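A single protein chain has been removed from this complex, and every other one stays in its place.
Now for subunit A:
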Amino acid sequence: MRHVTYEQRHKPDIWNRPHISAEAAIMWDHEIRAMASSHSIIAASVFMATVLPAVLVPGFSVYGTHLLWLYSVSAAVAAVSVSVFWLLGISPPTKKHTLGYKLSRLFRSCLYFFLSCLFFHTVVILYGAPLIESALETFSLAVLLTSLTTLRCLCVLGPNVQAWIRVFSRHGAMSVWDTCLQITVAFTLIGAWLGAFPIPLDWDRPWQVWPVSCSLGAMIGYLTGLVVAPAWIHYHRKQLTYKCK
């Protein structure tokens, strides 16, 4: 199934790269550059999503009206990621070009998005978040995590859980974008995990309130991932080989 996907790409020559040749290296640079610029666009959207409401909405602050910030950032990241990946043509091409198939794909994507929100919500609760009180906050965090991680999976791999699971294995990455996906998702989740650490401290800071530290951690982790991914790929481009078919 996978090789079908890759053969039908619009620019198949970029993707078929059994050996790194001089020609391929140029392609590499091209791809890395594309990645870096798309990442900077996403980062800029995060920045704008923080700054614009601060200008437009009176009384807006990241801590005070945290949920507002959270949703504005989530929406911005979601919109920008989807459009950037669509424009770049990273999104896996569809098998059939019928409208019905496309619609069903869209529907499945939305369903997966929602299921992923529920999944993150459950995981966060299992990690010790309160079950009933502040459920809205917990769910908002789940939405943020979903739009930072699952949405990217949806964009890069399509609504295909099998492929998602496979990407997160040592030999699972099949393109630079898969490696990039691995890095950003790992950074985001580790960031959110680390964000839970200051909560028990008795410092009484506004960012210790649930879920501010976790969502900030996830956001910082995500931004770090955006920076690290192209850099890492750039410095390891000699070692990276992708099994492609």
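Keep this in mind: a contact is a pair of C-beta atoms (placed from the backbone, for glycine too) under 8 Å apart; a residue touches a chain by one contact, two chains touch by 3 or more; residues count from 1.
What we mean here is this: contacts and distances are computed from a predicted model.
Tell me the UniProt protein name of the chain this structure doesn't show, selecting from "RNA polymerase II transcription factor B subunit 2", "Vps72/YL1 C-terminal domain-containing protein", "Superoxide dismutase" or "GPI ethanolamine phosphate transferase 3, catalytic subunit".
UniProt lists the chain that is not shown as "GPI ethanolamine phosphate transferase 3, catalytic subunit".
Specify the residue from the set A:A43, A:L68, A:L88 or A:A196 that touches the hidden chain.
Missing-chain contact among the listed residues: A:A196.
On subunit A, where is the contact patch with the chain that was removed from view?
Spelled out for subunit A, the touching residues are 125-128, 162, 165-166, 168-172, 193, 196, 200-202, 204, 243, 245.
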